[in-house]
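Note that one protein chain is taken out, while the other chains of the complex remain in position.
Letters are used for the chains, namely A, B and C, taken in the order the chains are written, and counting of residues starts over at 1 for each.
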Amino acid sequence: MKILVAYYSRSGHTKEMAQAIAKGVRNEGVECDLRDISEVNVDDLLDYDALLFGSPTYYGQMAAELKKLFDDSVKHHGKLTGKIGGAFTSSGMVGGGGETTIFSIIHALLIHGMIIVGDAEMQHYGPLAIELPDEEAVKKCVKYGQKTAALTKKIT
Amino acid sequence: MKILVAYYSRSGHTKEMAQAIAKGVRNEGVECDLRDISEVNVDDLLDYDALLFGSPTYYGQMAAELKKLFDDSVKHHGKLTGKIGGAFTSSGMVGGGGETTIFSIIHALLIHGMIIVGDAEMQHYGPLAIELPDEEAVKKCVKYGQKTAALTKKIT
Amino acid sequence: MKILVAYYSRSGHTKEMAQAIAKGVRNEGVECDLRDISEVNVDDLLDYDALLFGSPTYYGQMAAELKKLFDDSVKHHGKLTGKIGGAFTSSGMVGGGGETTIFSIIHALLIHGMIIVGDAEMQHYGPLAIELPDEEAVKKCVKYGQKTAALTKKIT
Partner (left out) sequence: MKILVAYYSRSGHTKEMAQAIAKGVRNEGVECDLRDISEVNVDDLLDYDALLFGSPTYYGQMAAELKKLFDDSVKHHGKLTGKIGGAFTSSGMVGGGGETTIFSIIHALLIHGMIIVGDAEMQHYGPLAIELPDEEAVKKCVKYGQKTAALTKKIT
């Protein structure tokens, strides 16, 4: 069992979230690859049981660099079906497009036939930090990683 | 194991989709309750392993009658976590708000901590019919019911 | 020229936002009716040049009470075309469904053929407060009211 946490990050905010999520996955005893999106090839996506993607909030959507990976992933359309997916973002302000960014990724994951899980307590659609994630936001990312890993163990 | 297919329908279009989805669930050997939303009490929601909701497309969102059920469901907030959820709609035309209606339901399901699954082949976010579902649309609804039942058996 | 600010509010948070928006509209010298959604009849909607709607964030969408008004507004479908519209919400937490709630209203306004305007500086899609709006959030609501009134004067 193996989970990918892939991120695009310029300021480092989204990267910090990705690191915390990866930590949570490993806390649960599940192998985790943490990678900058530039180091991810579409062929790699087939190797994981769960795929978690992070991007800064750029004009209310994932960054073009991450979108390109999804566009290229059409090469394997249908082969990601049944895998678990998730999304996280770092946004500049409340109401700044963070939720729509998370959904820009979730839309792509659903079109791949993947499984998404919400959260009744924390940020419902996926981790969302305002600027540099503070201690509380980091904790939530760790928890999110653990939760995703637990679900992956259960389903896979 | 038991799945609820609940719908709101005035013209009968959404009801026909609901019937086809329920048929698909039963084809898979899973018990299914098919109910008009007026016959669903928020307490009932706790009894099912999967909850599928249908609504006509009214101004790009689920009908107020279904929204009221979700608003009232706050009584059991947290207790639906981990259940499987899904959404379907009947819309007046292509580009008429059907996709945003499906997401209006999916948002609520994710906030309940539920599990959503996309589809790489058919309508990606959930069954969407234009007006009265034709034979092809009915077939897809049946297939969607089967797929959801199969996932429920696997996860639950 | 006349603008309606209509809101649904239980805790009073959304109402406070509505009051600040109405104040902004009046600052701009434009007549403004501020009303609880229970006091708004669908026939009233025809009397205004701009319509601004507020709701708490309930399961990532507007409250059923406001959705009912939109469902009933089908009676005047087509007659709101060209009016200016806007949406605001009070949400329980960052990433709690506030943006999707604003869009649940914007979807309905666009389906009525209305005109929506974004904001490059403040909350982009419409005012979004976390819990009770603080002084900063109130200021943004006032500014939003002024901006909408100025646009209404320009277009109408």
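Assume a residue touches a chain if its C-beta (ideal position, glycine included) is under 8 Å from a C-beta of that chain, and two chains touch if they have at least 3 such contacts.
Values in this document were obtained by computation on a predicted structure and should not be read as measured data.
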item	value
Given B:Gly24, B:Gly98 or B:Gly113, the one touching the chain that is not displayed	B:Gly98
Listed residues C:Lys15, C:Lys67, C:His124 or C:Lys143, member touching the removed chain	C:His124
Contacting the left-out chain in the complete assembly, out of A:Gln19, A:Ser104 or A:Thr148	A:Ser104
Absent-chain interface as seen on chain B, which is shown	60, 93-100, 102-103, 122-128, 130
Residues of chain A (touch criterion as defined above) contacting the omitted chain	58-65, 67-68, 70-71, 73-74, 97, 100, 103-104, 107-108, 110-112
Contacts of chain C with the absent chain, listed as residue ranges	77-78, 80-81, 103, 107, 109-121, 124-125, 151, 154-155
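One rule holds in what follows: only the chains that are shown with their structure count from here on.
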item	value
Rounded Å distance, chain B centre to chain C centre (Cα mean)	29
Length of the line joining the C-alpha centres of chain A and chain C, rounded to whole Å	32
Centroid distance [mean C-alpha coordinates] between chain B and chain A, Å	26
Shared-contact residues (touching 2 or more other chains) in chain C	60, 97, 100, 103
